[in-house]
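Step one of this worksheet: look at the structure below.
Every protein chain except one is present and positioned as in the full complex.
Coming up: chain A.
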Amino acid sequence: MTENRSPDRLPAPDGEPVVRMTGVVRVHGEGTGAVHALRGVSLDVAAGELVAVMGPSGSGKSTLLNIAGGLDRPTEGSVALEGRELRDLAPKQLAELRRRSAGYVFQDLNLVPSLTVAENVALPRELDGVRTAKARREALAVLEEVGLADLGDRFPDDLSGGQRQRAAIARALVGERRLLLADEPTGALDTRAGDEIIQVLRQRADAGAAVLLVTHEPRYAAWADRVVFLKDGQIVDSAAAGMETAR
């Protein structure tokens, strides 16, 4: 129905994970007040893979997510997004790569209340310089994928919590973003709405996106292909689903 390629149709670079973090250290502050948020974390997320990060508060989960998406820079170590080393990019290039490659879903949704749902979802594409009509077509296509096809012309306040969160996911997915980063996306929702969100994330991974999910809910982490446990800024364990994905 549309000539636009959906993000899951993008060819994956051969064998290259969508995001690769190697030996990532992140220290906040300096001297005696320095806090080691991450102490040498290496993690790949491949296309088609849903990886969940669990761990107690203060274990570095959100820092890991922010660094994976280029919102924060590591003190040491490297981060490559779609094969491009972020350290080598000028701030402007980084901002552009981040906008084009990574989508973010946070617990507070940040939908603009005075824009319709479709306008909210189209907004990042318009910021990319895509013309309004095309941005709207893309927005409607992705809204359909998250099950909100009929609600594009409503305003965020008219939606339920679960629907708003799905709209936020649609906004994170619009365009050709292959990395989806979600920080406690089910946090404020009841079980049923939370289940809908995790299903959308799972479908996106199955359609070829790389999804990195921070959650403290074991029942949602269990939808992942891989669960990594973070403690004091280090990966202490991981669990892979099924024999065929265990490596």
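Just so we're on the same page, a contact is a pair of C-beta atoms (placed from the backbone, for glycine too) under 8 Å apart; a residue touches a chain by one contact, two chains touch by 3 or more; residues count from 1.
Following the convention adopted for this analysis, contacts and distances are computed from a predicted model.
Student: Among "ABC transporter permease", "SusD/RagB family nutrient-binding outer membrane lipoprotein", "PadR family transcriptional regulator" or "Alkyl hydroperoxide reductase", go ahead and choose the protein name stored in UniProt for the chain not displayed.
Tutor: The record names the chain that does not appear here as "PadR family transcriptional regulator".
Student: Just to verify: which one of A:Ala46, A:Ala207 or A:Ala241 makes contact with the chain not shown?
Tutor: Residue touching the chain left out of view: A:Ala241.
Student: Which chain A residues touch the hidden chain?
Tutor: So the residues of chain A touching the unseen chain are 56, 202, 218-219, 221-224, 227, 229, 236-242.
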